[in-house]
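Left out: one protein chain. Kept in place: all the others.
Right, chain A next:
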Amino acid sequence: MPGPVQSIERAAAILRLLAQGSGRLGLSEIANSLGLARGTAHGILRTLQMVGFVEQDEATGKYQLGAALLHLGTSYLDVNELRSRAINWADALAARSGEAVRIGTHLQGKLLVVHHVFRPDDTLQTLDVGVLLPMHATAMGKVLLAYDANAAAAVPDGDLEPFSRRTIRTTKELTRALSGIREVGWAADVEETTVGEASVAAPIRGYGGLVVGAMGISGPVERLCDPHNRPRPDLVTFVRDAARAVSRDLGAPRW
């Protein structure tokens, strides 16, 4: 087993230092206190700043603990912020695919719709932001189950609620489906929630690659799937590209 990672140890020491006393320290003070070269301390501080654990005061240049660290126990990314940051790419996805777009996050065992873009055909449609959907029967929900350990932990053991003939019924079946999703990086639901309807979704990642939501399109099976009921590859690419663009804007590493 490899030994401890030095830069993480140092980062932890910097956070401890900032958490003590007045809580505002300059670069030299931090470097001196920990016996680090200024360049080394600066590199670590910049990374901590990027992930929101440290903030730098513009006027004095001093460092302090960041808001993200103080809110570590609560929500990682505010859902309204997620919508704001994703809105341009969600629009573009709807325009490219010709289908309705939704963004969802996990909320107490359900999928919460946090953003919805109408199918671009100007027919009457109703915003369903705030609606809760089943996790195991939707493409977005399965994406979150595949990548978000907390979401997966909220699934009860045993039989799953069926919505159609095709809904995944057992946790065993679900586990297998999720590992398939992790392998390909996207999920589909073909008539698993509603007969005649399909959806395709991909993960949205934030800093460090943490999955913060899912983004997908939905529509009639005959438009989203080929004659063998498999999602059309061009649509899958649109969805994955859009989710990746949002992720990049949120600071996720490339993958």
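To be clear about the criterion, a residue touches a chain if its C-beta (ideal position, glycine included) is under 8 Å from a C-beta of that chain, and two chains touch if they have at least 3 such contacts; residues count from 1.
Definition applied: contacts and distances are computed from a predicted model.
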Which of "Carbohydrate ABC transporter membrane protein 2 (CUT1 family)", "Cytochrome c oxidase subunit 3", "Multiple sugar transport system ATP-binding protein" or "Glycerol kinase" matches, in UniProt, the chain that is not displayed: "Glycerol kinase"
Contacting the left-out chain in the complete assembly, out of A:31, A:94, A:160 or A:201: A:94
Hidden-chain contact residue, picked from the options A:14, A:117, A:160 or A:190: A:117
Option touching the unshown chain, where A:7, A:32, A:47 or A:80 are the choices: A:80
Interface with the unshown chain - residue positions in chain A: 67, 78-81, 83-84, 87-89, 91-92, 94-96, 116-118, 120-122, 125, 127, 129
